[in-house]
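First the structure, which I've put down as structure tokens, then a few questions once you've had a look.
A single protein chain has been omitted; all remaining protein chains appear in their positions.
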Amino acid sequence: MPPSSSSGSADSPATAILLISCPDQSGIVAAVSGFIHENAGNIVHLDQHVDAAVNVFFMRLEWQLTGFRIPREVIGEHFAKALGTRFSMRWALHFSDERPRTAIFVTRETHCLYDLLSRHESGELDMDIPLIVSNRDELRPAAERFGIPFHCFPITKETKEAQEERELEILAAHRVDTVVLARYMQVLSPHFVSAFPHRIINIHHSFLPAFPGARPYHSAHQRGVKIIGGTSHYVTKDLDEGPIIEQDVIRVSHRDSVADFIRKGKDLEKVVLARAVWRHVQRRILVHENRTFVFA
Amino acid sequence: MPPSSSSGSADSPATAILLISCPDQSGIVAAVSGFIHENAGNIVHLDQHVDAAVNVFFMRLEWQLTGFRIPREVIGEHFAKALGTRFSMRWALHFSDERPRTAIFVTRETHCLYDLLSRHESGELDMDIPLIVSNRDELRPAAERFGIPFHCFPITKETKEAQEERELEILAAHRVDTVVLARYMQVLSPHFVSAFPHRIINIHHSFLPAFPGARPYHSAHQRGVKIIGGTSHYVTKDLDEGPIIEQDVIRVSHRDSVADFIRKGKDLEKVVLARAVWRHVQRRILVHENRTFVFA
Amino acid sequence: MPPSSSSGSADSPATAILLISCPDQSGIVAAVSGFIHENAGNIVHLDQHVDAAVNVFFMRLEWQLTGFRIPREVIGEHFAKALGTRFSMRWALHFSDERPRTAIFVTRETHCLYDLLSRHESGELDMDIPLIVSNRDELRPAAERFGIPFHCFPITKETKEAQEERELEILAAHRVDTVVLARYMQVLSPHFVSAFPHRIINIHHSFLPAFPGARPYHSAHQRGVKIIGGTSHYVTKDLDEGPIIEQDVIRVSHRDSVADFIRKGKDLEKVVLARAVWRHVQRRILVHENRTFVFA
Partner (left out) sequence: MPPSSSSGSADSPATAILLISCPDQSGIVAAVSGFIHENAGNIVHLDQHVDAAVNVFFMRLEWQLTGFRIPREVIGEHFAKALGTRFSMRWALHFSDERPRTAIFVTRETHCLYDLLSRHESGELDMDIPLIVSNRDELRPAAERFGIPFHCFPITKETKEAQEERELEILAAHRVDTVVLARYMQVLSPHFVSAFPHRIINIHHSFLPAFPGARPYHSAHQRGVKIIGGTSHYVTKDLDEGPIIEQDVIRVSHRDSVADFIRKGKDLEKVVLARAVWRHVQRRILVHENRTFVFA
């Protein structure tokens, strides 16, 4: 069962997506929308936001490539000349038919992995998954069930550097641009992280910044919280400190043991992670100073 | 204690707010944002949406009046000439310093009334409340505590038409443009409703369209639902069928009696109603074919 | 990968579970807990509730079989003699090591199926799944991936009666006692339903009683709701009218198309269904007059 052809972007004509941030000033929307319109582009989505506290303008713009007068190879170049420099913009340009190539990292738990594979198979996630990576071998059968190559790189303190190097090589060989940590129980080194800036998505099993680090459900239970949470974020060099993409929560009570927290939490983890991946794949996320701007 | 001067719009320089809907076509955003920019307006909020299923374009635009080249009295006229006709727009123009004049209708329950008065006093709701109307006299002391005139119009089947006429007169005398039904237990006649199109806000104590009509908590309890809800909507001639502005829910269990449903539901009612009123006052709501578009 | 041995009940010593309802009167708890204590049973969970509106007593009691003086084969008999008749009880007795034998019915959508199979494999659901049944053949590969026999019974108006008869036969052959409709898109006949009283669990993709029947997401979108829901219930002869086991909701906005409703709703469907199945398997549900009492 290959990804269904009912997938959104597979059916739709390709679009270009522009993510912009710049110092706010009058006339940006007029200039950008004018640029698209003058080149015969039809805007299908536009969402902008001004953070008045820091005077920064943010925007996501999506328009149909069909009929657009500038060839896709040089849109970036034209845009930079026409507007990027003038407004001191930081911007990124994506095309809806360029699917992120995503590696899923796992250790022993299956709930996030199966959830992602199930969504991928049904066409919900417009990305390719060329491989699954793990530091243990247990989930090989799970990967193989869905026909995805599984690579095991066991890691000890001594082998970590070398194994990460091998991982980076195989990711490069598969032209991977996005890494999803689906309950991967190893801390990535700063060197590894720096190879995928804001392109490694993690799920942490607590409502960050509460309960960072190991065994958050145990800590939450001991603290006697009435609600537990899950947090998906981009990985940065500071553990559990990266920009938050999505969070969700579920109610617990004194009747719930740590085992119940873990069971209930799994449902949060998989849904929160999947929403974060979906937004990333849809190019809806802009990161600015450790905060995400998630466009509608 | 008059409304606090810390209120958002009281402090801020006045803005103009434009709500637009029209058949979708290429170039609308460029044209509208260009119009503002050419007249030296600084856009502070812009939110647009295209409903692809029906090919309709929706937009809310807010810009600072300071420095805008067109005097506020003729902005509408200029806009209509420049763009409204060309794009077949339906549009409405508001100014942030024109506070809605709001009458609150109540019967016997205080939770929504006190909640609105408390928010109003703290400056959260940028509106004036020239009077409170009721079909009973019980809440007169509650109104008087907050120094707001209270008018009682008892209603029977026989007197309804005449009493509503008197209500309309007093509302007109106070230049009321918005009516909030804060658990008002009388059905308004179509004649009354037609005097305030999409300007009467009701709170219904169920998750509409489930349990319309009377005694929804009793019905919900009997059906054995696991979640109850509250719904705020604009009143139309069809009871409980008007466009929904906001909904929220809370979990219940078999341990909850009808009295518990009612107690828990009150918290929903007041919060959901307050959010709806806030959005209305902020001019964030556009109604199109019995659905609301609530702009961020 | 067979169900993990880390499963709760697999590890734990077996317990007996008693679900009781009867007219309320003084002394029931003392009598029941006394009965267990006198026979050297150690209660591990007790949850009781009196519905004062109808004067009915409900209770779930779980105690360890180890050391209990009455052999498990005759516990029911003894209980009936000692207490059941005296208090006019309706009661059911289960043992934690008797795993429900569950058939999953599907049609074309995989999200609920994969979710249940994933939970089953990880040991979260203490039940056996001897077979998967469908009215179409598409999901055969999905079932086979998890090593579960797949049986296809295509159904037309003409063949329905005969095919359901064949289904009942194969369910009987596999000693199935519980049926889970994981987005099975066929209405079961009253005859079929009556074979599994309060043992067929369905997921309906709306917040019942809102939007019963077909295409609830389309109806919800047209009505302009701000929250959508999912409802899991026991199937009775009246379509979408059976006792509700669990519900949950998610927020939507005017930006969400029907396709977005469907995508977001899938997450509700699978979680709500899984929670209902878990409760059923844990013998936590008592049905009384079309309402469920879900014990903690």
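Labels for the chains are A, B and C, by order of writing; each one numbers its residues from 1.
The definition used in the following text is that a residue touches a chain if its C-beta (ideal position, glycine included) is under 8 Å from a C-beta of that chain, and two chains touch if they have at least 3 such contacts.
Since the structure is predicted, the reported quantities are computational estimates derived from the model, not experimental observations.
Student: Out of B:P141, B:P154, B:P190 or B:G213, which touches the unshown chain?
Tutor: The one listed residue touching the chain not shown is B:P141.
Student: With the full complex in mind, choose from C:P13, C:G34 or C:P197 the residue touching the hidden chain.
Tutor: Hidden-chain contact among the options goes to C:G34.
Student: Mind pulling the chain B residues that touch the left-out chain?
Tutor: Missing-chain contacts on chain B: residues 1, 8, 109-111, 114-115, 118-119, 121-122, 124, 141-142, 145-146, 253, 255, 259, 263, 266-267, 271, 274, 296.
Student: Which residue numbers on chain A touch the omitted chain?
Tutor: On the side of chain A, residues 49, 51-53, 58, 207-211, 222-227, 229, 243-249, 253-255, 257-258, 290-294 touch the unshown chain.
Student: Just checking the interface: what residues of chain C touch the absent partner chain?
Tutor: That gives, for chain C, the contact residues 26-27, 29-30, 33-34, 36-37, 40-48, 50, 52, 251, 296.
Just so it is clear, only the chains that are shown with their structure count from here on.
Student: Which chains are in contact with both chain B and chain C?
Tutor: Touching chain B as well as chain C, we find A.
Student: Measuring from the mean of all protein Cα atoms shown, which chain centre lies nearest?
Tutor: That would be A.
Student: Using Cα averages as centroids, what's the distance between chain B and chain C in whole Å?
Tutor: 42
Student: Could you pull out the residues of chain A that touch at least 2 other chains?
Tutor: Each of 296 in chain A touches at least two other chains.
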